[in-house]
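Reading through the structure tokens given below for one structure.
The complex appears here minus one protein chain, its other protein chains still in place.
Naming follows writing order (A, B, C, D and E), and every chain is counted from residue 1.
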Amino acid sequence: MPVVTIQLLKGANRDQKAEIVRDITESLVRVLGKNPENTHVVFHEVEPESWGQGGLLVEARRGRRTIELG
Amino acid sequence: MPVVTIQLLKGANRDQKAEIVRDITESLVRVLGKNPENTHVVFHEVEPESWGQGGLLVEARRGRRTIELG
Amino acid sequence: MPVVTIQLLKGANRDQKAEIVRDITESLVRVLGKNPENTHVVFHEVEPESWGQGGLLVEARRGRRTIELG
Amino acid sequence: MPVVTIQLLKGANRDQKAEIVRDITESLVRVLGKNPENTHVVFHEVEPESWGQGGLLVEARRGRRTIELG
Amino acid sequence: MPVVTIQLLKGANRDQKAEIVRDITESLVRVLGKNPENTHVVFHEVEPESWGQGGLLVEARRGRRTIELG
Partner (left out) sequence: MPVVTIQLLKGANRDQKAEIVRDITESLVRVLGKNPENTHVVFHEVEPESWGQGGLLVEARRGRRTIELG
């Protein structure tokens, strides 16, 4: 019954999500013997203005890096 | 203070959500004596391309089933 | 495929959890037509020293209330 | 490595989120000595029709209050 | 910055968790180009008396299956 919730920035496409679901399910089945039908993988995609790291919104971090590199 | 988070596929309408909120709150109040004002129920609705089960995105599972049945 | 995660203070016993699982599953099956085998309910029990409300740990709120009533 | 997930009703703007990220990161760094680069703050914004409290959707609570006050 | 939270029944040992962390991180780095240092994988292990599926606690399901098979 594992439930895997992935919080990540928006931007993964359908094929990428499908590949990640396959990989994670394969790992849980191989390592822990889980039943794949009971293995759920859920993506919660987040906008850059809704994710903070290092005290700043990701959005602002990106801008800052551009300025530093500019 | 229970907080109930429901991850589910998109598709429930307002009335259905209201009914589920009522049922879950009623259960927590009756069984555990919780204060309803402290009982929160939050829906996180997920697109079929963001939910995997059995190693496949739900979207792909639906397609597959249609092909099998077709 | 709903996954219901319940964050609550420690203290519910096995029979109470079983009753809540039954109620919530019954609601999701009745209202949304969900498959019960795909309906998961997970309890995350939390110590009073790990839950804050109103700016205070629940533990401290309880103490305060006792002092006020004492 | 703290990960802080904030479930809240939709409505906070970018500047408000930036201020909250700054405050929470500052608190975790000051109180626990966490590395800010490892400190993540994620907002999950929820529509009023997807949040229940007191057995009612927030949406309905607002309506009710308006009627009571009207 | 992905954060992967795995809710699962208690019982995985350290080596199994290490292997799953390696697999999931490898997948997110390969498929999405994520920075591994920003990739977090968190296990929330749950007792069988705190996980319900099909309207029953997992604990009760196990007992039932034993009786059916006995």
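Criterion: contacts are C-beta pairs under 8 Å (C-beta built on N, C-alpha and C of every residue); 3 or more make two chains touch, one makes a residue touch a chain.
Keep in mind that this is a model prediction, so the values were computed, not measured.
**Student:** Who does the absent chain touch among those shown?
**Tutor:** The undisplayed chain, in the complete complex, is in contact with B, C, D, E.
**Student:** Just the residue numbers, please: which parts of subunit E touch the chain that's not shown?
**Tutor:** Here the touching residues of subunit E are 3, 5, 14, 17-18, 21-22, 24-26, 29, 36-37, 39-45.
**Student:** Which subunit B residues would touch the chain omitted from the figure, given the whole complex?
**Tutor:** 1, 3, 40, 42
**Student:** Using the touch rule from the top, list residues of subunit C that touch the missing partner.
**Tutor:** Within subunit C, the residues touching the omitted chain are 7, 44, 46, 49-57, 59-60.
The rule we apply is simple: only the chains that are shown with their structure count from here on.
**Student:** Which chains contact both subunit B and subunit D?
**Tutor:** Correct list: A.
**Student:** Could you name all chains that are in contact with subunit A and with subunit E at the same time?
**Tutor:** Chains touching both subunit A and subunit E: C, D.
**Student:** Go ahead and align subunit C to its copy subunit D using Cα positions, then give the rotation in degrees, nearest 5.
**Tutor:** Copies differ by a rotation of 180 degrees.
**Student:** With centres defined by CA atoms only, which chain is the most remote from subunit E?
**Tutor:** Centre of mass proxy via C-alpha means gives D as farthest from subunit E.
**Student:** From the options A-E, A-D or D-E, choose the one that repeats interface B-D, i.e. more than half of its residue-numbered contact pairs are shared.
**Tutor:** It is A-D that reproduces the contact pattern of B-D.
**Student:** Count the touching C-beta pairs: is A-C or C-E ahead?
**Tutor:** Answer by contact count: C-E.
**Student:** Taking each chain's centre as the mean position of its Cα atoms, how many Å separate subunit B from subunit C?
**Tutor:** 16
**Student:** Could you check subunit E for residues that touch two or more other chains and list them?
**Tutor:** Correct list: 1, 3, 7, 51, 53.
**Student:** What kind of graph do the touching chains make: line, ring, star, complete, other?
**Tutor:** Other.
**Student:** Could you list each pair of chains that touch one another?
**Tutor:** The set of touching chain pairs is A-B, A-C, A-D, A-E, B-C, B-D, C-E, D-E.
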